[in-house]
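Before we start, here is the structure in question, set down as C-alpha cells.
A protein chain is absent from this complex, but the other protein chains hold their places.
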Amino acid sequence: MIRVGIIGSTGYAGGELVRLLMNHRKAEILWYGSRSYIDKKYSEVYQNMFRIVEDICRDDDLEKLADQVDVIFTATPQGFLAGLLTEEILSKVKIVDLSADYRIKDVSIYEKWYGIEHKSPQFIPEAVYGLCEINRGLIDAKTRLVANPGCYTTCSILTAYPMVREGLIDTDTLIVDAKSGTSGAGRGAKLPNLFCEVNENMKAYGVASHRHTPEIEEQLGYAGDCKVTISFTPHLVPMNRGILVTEYASLRRKGDGTLPSYEEIKAVYDKYYASEKFVRVLEKGVCPETKWVEGSNYVDINFVIDERTGRIIMMGALDNLVKGAAGQAVQNMNLLFGLKESEGLEFVPCFP
Amino acid sequence: MIRVGIIGSTGYAGGELVRLLMNHRKAEILWYGSRSYIDKKYSEVYQNMFRIVEDICRDDDLEKLADQVDVIFTATPQGFLAGLLTEEILSKVKIVDLSADYRIKDVSIYEKWYGIEHKSPQFIPEAVYGLCEINRGLIDAKTRLVANPGCYTTCSILTAYPMVREGLIDTDTLIVDAKSGTSGAGRGAKLPNLFCEVNENMKAYGVASHRHTPEIEEQLGYAGDCKVTISFTPHLVPMNRGILVTEYASLRRKGDGTLPSYEEIKAVYDKYYASEKFVRVLEKGVCPETKWVEGSNYVDINFVIDERTGRIIMMGALDNLVKGAAGQAVQNMNLLFGLKESEGLEFVPCFP
Amino acid sequence: MIRVGIIGSTGYAGGELVRLLMNHRKAEILWYGSRSYIDKKYSEVYQNMFRIVEDICRDDDLEKLADQVDVIFTATPQGFLAGLLTEEILSKVKIVDLSADYRIKDVSIYEKWYGIEHKSPQFIPEAVYGLCEINRGLIDAKTRLVANPGCYTTCSILTAYPMVREGLIDTDTLIVDAKSGTSGAGRGAKLPNLFCEVNENMKAYGVASHRHTPEIEEQLGYAGDCKVTISFTPHLVPMNRGILVTEYASLRRKGDGTLPSYEEIKAVYDKYYASEKFVRVLEKGVCPETKWVEGSNYVDINFVIDERTGRIIMMGALDNLVKGAAGQAVQNMNLLFGLKESEGLEFVPCFP
Partner (left out) sequence: MIRVGIIGSTGYAGGELVRLLMNHRKAEILWYGSRSYIDKKYSEVYQNMFRIVEDICRDDDLEKLADQVDVIFTATPQGFLAGLLTEEILSKVKIVDLSADYRIKDVSIYEKWYGIEHKSPQFIPEAVYGLCEINRGLIDAKTRLVANPGCYTTCSILTAYPMVREGLIDTDTLIVDAKSGTSGAGRGAKLPNLFCEVNENMKAYGVASHRHTPEIEEQLGYAGDCKVTISFTPHLVPMNRGILVTEYASLRRKGDGTLPSYEEIKAVYDKYYASEKFVRVLEKGVCPETKWVEGSNYVDINFVIDERTGRIIMMGALDNLVKGAAGQAVQNMNLLFGLKESEGLEFVPCFP
C-alpha cells in the first residue's frame, strides 16, 4: 500500500485527488494537509466525503510528512514547494508537485512570468515534467520529483504534439484559444468567481500574459526541436469542469505544394496516440466536447483541415481536475511506483 | 460473470446503467437495446463511451434476449414491459424494471394515474418493490421480477420512512415538495427541455397529479400500516442531476404534550440507517445538497424540528440517475445474484 | 426631476436600482453611495454601466445626502439605517429602506430574529410597509419612511393574500416552500456563493429560522386579522434571478362540506388582482415560471386545488431583484411623489 500525503487537500484539485485515491486499490491517504482548515474534519470541508473520510485536516509540515509517507502531492500556490523543498525531504519521499514550481527548466522564465523568486532552483534539473504520454520513459522508481503539468498545458500540448513533433505545422503560426470551466479558478472566495458573476457570462482573461504560455512553449519546443512562441488566450466558461482548446496553425505544404490529406494527418495522430489509453482521437468530423470526458482521465482530440486557409484546426478536451490535475498526478504516482499506469483511473466519463 | 441485457440503453437512465456496469467487476453487458438507434454504434449515441463500448445498438426483442442473458434491465416507457412480459420470459431470466409497470400493487390505481391499461397484471403480485434498504429481505436468487422504484419516490420515501414507520408524524399532514434536475425529464427532443427554456428558470409541474404520488403513498402506507395521502409537488431545476425533497409533517406530541427532541428523532433515523452504506443521516444542522451525492449511490438525509409550528422538516438528496434509477437497479441486481450489495457502486460523489 | 441618492449602490439590489432608474424619465441619481468602493468609478464596479454612468462612488453620509436629494434608497445591511436615522434626516428627505429595519412592527420580534438591537425603534410606527398592491393607500406625499418588503416576503405574501384575506384557508396549515436564485445571497465574496459551489447544486437553508418568516407572518396576520404562524423554507437554486414559492394550505370547506371550486377561488384572486398591473393570475393549469418574469416587475401567480387532500397549492414567481427589491422600491418612490405607479417599470420580461 502506497502511503500518501496531500498538502493542499482542500482546494478543488486536492479534493479531486482525494476522490480518485478513495477508489485506488493500492494507495491510502495518511495526511490531509490544509493550512486553512487545520483540525477541522475533512468531511466538513467536503461534505461529499461524509462517512467516507474520517480524518481531520492537518498542517503542511513537509519534513514531518516526509517521514510518514511514500509520496507527497503538493496542490499548493506557486512558490510554496520551492520555498520548502530540501535534499533531505527528497531523500525520503517522492513528490508530485501540482504547482508550477518545477515545470519550467529556465528559472528566469519562471521568475518573469510568475513574478516571484525561485527559492530552490537546484532541484529544477532533476524534476521530470510529468506529461505521462510523452515523458513516461523518464518516470520510474528512481524519480524523486515530478512536476505535474498544468490543466491548460496538458490539453494544449497533447492536442498539437504529433503535428509539432513531425514538423507538419509552422509553429510560428500556432494560436491556442482555450476555454475553461470555473473550478480552474480555485476555491478562493473572490468576487469574480461568485456564481452570479460567472453564470450566463463568458470572458477572456490573462490575454497575452497567462502563466501557462511559457510551459506550453517549452514543451512544444522540445517536441519540435525548435523555439516555439505562441499566442495563448484563456477564457472563463460558466461550467464547473472541463477545458476545451481550439488551436490554429498553418500546415506545411508538401513538396508538390499540396496540403497533407486527412488520412495523412490522422495517421500521424494515430502514430502517437493509437495505443494510448487516455488519449482518444475521435472519428472524422466529431468535435471534442468537454462533457464527454467529465470525471475521467481522458483527453479527446480531433482536427479539421481548412483547405481555404491552409490551416489545421486542432481541438482537445479534458477534465481540468482529472487529466488536467489530480488524475495526471495519480498517473504519475502509478509510474513512480511501478503500478499499472491506469490504476485507479479507469472511470468512465459521466454523462450527463 | 452476470450476463446483462439492457432494453432502453440510450435514455439517460440506460446510459447511466452502462456507465455503472462498465465499472462492475462481475457483470458484462451483452445487449444494448435501443429502438431508436438500431444498428448504430452505441458510442456514437453516447460519445463518452468512445473506445470503451464497441457494441452496436440492437432492437428490443425480449424473448430473444431472455435466452442470452441472466438479467434484463428495462429502462423503457410505461406500459412497454407490461405489454411484452410472459411467463416464459420470466422463467428464463430475471428482470429489473426501471419503469413503473410493476411498482403499484393495486392495478386500478396504476391505470388511473398512468392512463393506460395494464396488459399483464398477473405478474404484479410477484414483483418485489426494489427499494433495497427496506425490502432487501425480499430480493434473492428466487426473485424473478424487481420493480425498481422511481427517482422522486426513492428520495421521498427514504427521507420520511423512519418517522412514518415509528408513527412519529401525522401522515395526513405530510407534504413533499420535490425538486429535480432536468435529466429526470429524459432525452426526448421536446421544447420544454431545451437549454434556453430550462436554464435560469424554475417551475412546478404535475401539481397534485404527478404519477409518483401513489407510489409514495403505497410504500409509506406499508411502513406506517395505514392509509397515507400526501401532497406531492415536483419542480424542475436548472441542473443536470439531483433530486432534493423537502418534506413537512406535524409531529405527534408525546404523552406529556411535548414534541420529541432532536436526539429522540435522531435515534429513530439511526435505528434504520446507521448501518446502511448508502443512506447518510447528516450531522445536526447540515442540510443535504444534491451536489454532495452527485454521481454516487448515496442518499443524504436530515431534519429540523420547528418548535413554533410543531412540524418536522425532513430533507433528502440523491442523484436521480444513480440511487434514483440505475444505481438502485444495480443494487437490486447484486441482491438477485447474491453479490455484495454495494458491488460496482462504491463511487465517491464527485465535487464540484 | 426627483433627485435620488442610493446608499449601498454596489450590491446587487443597488445595482438593479441604478439600472431601473436609468430608464426612469422623472428621476435622476445624484449620489452613488458605496462604503466598499469610495472614489472608484461606478462603471468600474458594474461594467455594464460603462459610458452610461460617469459618477464615482461616494461614502454613506446620510446627513449630507439628506440636504441634496429628495429620496434616499438604502440597500444596506440590517441595522445600518436604524443606527443612523434621525428626525432631522426624516424632516428633509424621504427614505425607502430596502433592509428589514422598519418592516416589523414589534421590535422584540425584529431583535429576536435578527439578533441585533434596534437603535431607533421610535420610527417604526410611522414606517409604511411598502407592499404597494396592498398598502398603496398608505403611501403618498406625506409619507416619510417606507419599509420596502423582502424578496421572499413579497412573493410569499402576494401569492397567499387573497386566500388569507377572505378566510378561505386554515392559516395554521400554511407552508411556504421557497426557491431563490443566487443574487438573493448578495455580492459578498463568500465561499458558499462561488460558482462551483452553487452550480449544479440545490439545498435548503435557514430551515425554520429564516428572517423573512416573521415578516410574512405579520403581514398575513393583518390580512386575515388573526395570528399566523407558518413554516417557511428557503432554498438556493443555481440561477441568477428569480424566486418561486410553492405554498400549501388546507382549504376551509363550505357549509355543505365541499371544497370551493376553481371558479370560486379564481374569482377571489381576480377580486384582488384583476386590475393590478404587476400581478398576473395565470390561466388555469399554467404554472408560474421564474423565467417568464425575469427583468420585470411582474409577479405571476396561480393555484391548484387538490381534491384528494383538501389542500390548495398556490404558486408565485417574481424577479427577486425587481419586484423583490429595486422594482418595488421604485414603485414606492412613484407613489411617494405622485407619479404613475408603473413609471419606469414597464419593462417586458426578457426571454430567454
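Worth pointing out:
Here the chain labels run A, B and C in written order, and each chain numbers its own residues starting at 1.
Throughout what follows, a residue touches a chain if its C-beta (ideal position, glycine included) is under 8 Å from a C-beta of that chain, and two chains touch if they have at least 3 such contacts.
Here the structure is a predicted model, which is why all the values come from computation and not from measurement.
Among A:Arg19, A:Arg187 or A:Arg311, the one in contact with the hidden chain is A:Arg311.
Summary of contacts with the chain left out: across A:Met22, A:Ala189 or A:Cys287, the touching residue is A:Cys287.
Between the chain not shown and the residues B:Ile38, B:Cys196, B:Cys226 or B:Ala274, the one that touches is B:Cys196. Contact with the chain that does not appear here is found for just one residue of A:Glu28, A:Glu44, A:Glu111 or A:Asp177, A:Asp177.
Within the full complex, the residue among A:Val237, A:Val268 or A:Ala325 touching the omitted chain is A:Val237. Residues 173, 175, 177, 179, 181, 196-197, 199-205, 207-208, 229-231, 233, 235, 237-242, 244, 246, 248, 287-291, 294, 304-306, 308-309, 311, 313, 315, 317, 352 of subunit A touch the missing chain (whole complex, contact as defined above). Residues of subunit C in touch with the missing chain: 12, 15, 19, 22-23, 44, 46-52, 183, 200, 240-241, 280, 282-283, 286, 289, 291-296, 300, 346-352. Take subunit B: the residues that touch the chain left off the picture are 12, 182-183, 187, 189-191, 193-200, 238-240.
Just so it is clear, only the chains that are shown with their structure count from here on.
Rounded to a multiple of 5, the Cα-based rotation taking subunit B onto subunit C is 180 degrees. Remark: subunit B and subunit C have CA centroids separated by 38 Å (rounded to whole angstrom).
Within subunit C, contacts with two or more other chains are made by residues 196-197, 199-200, 238-240.
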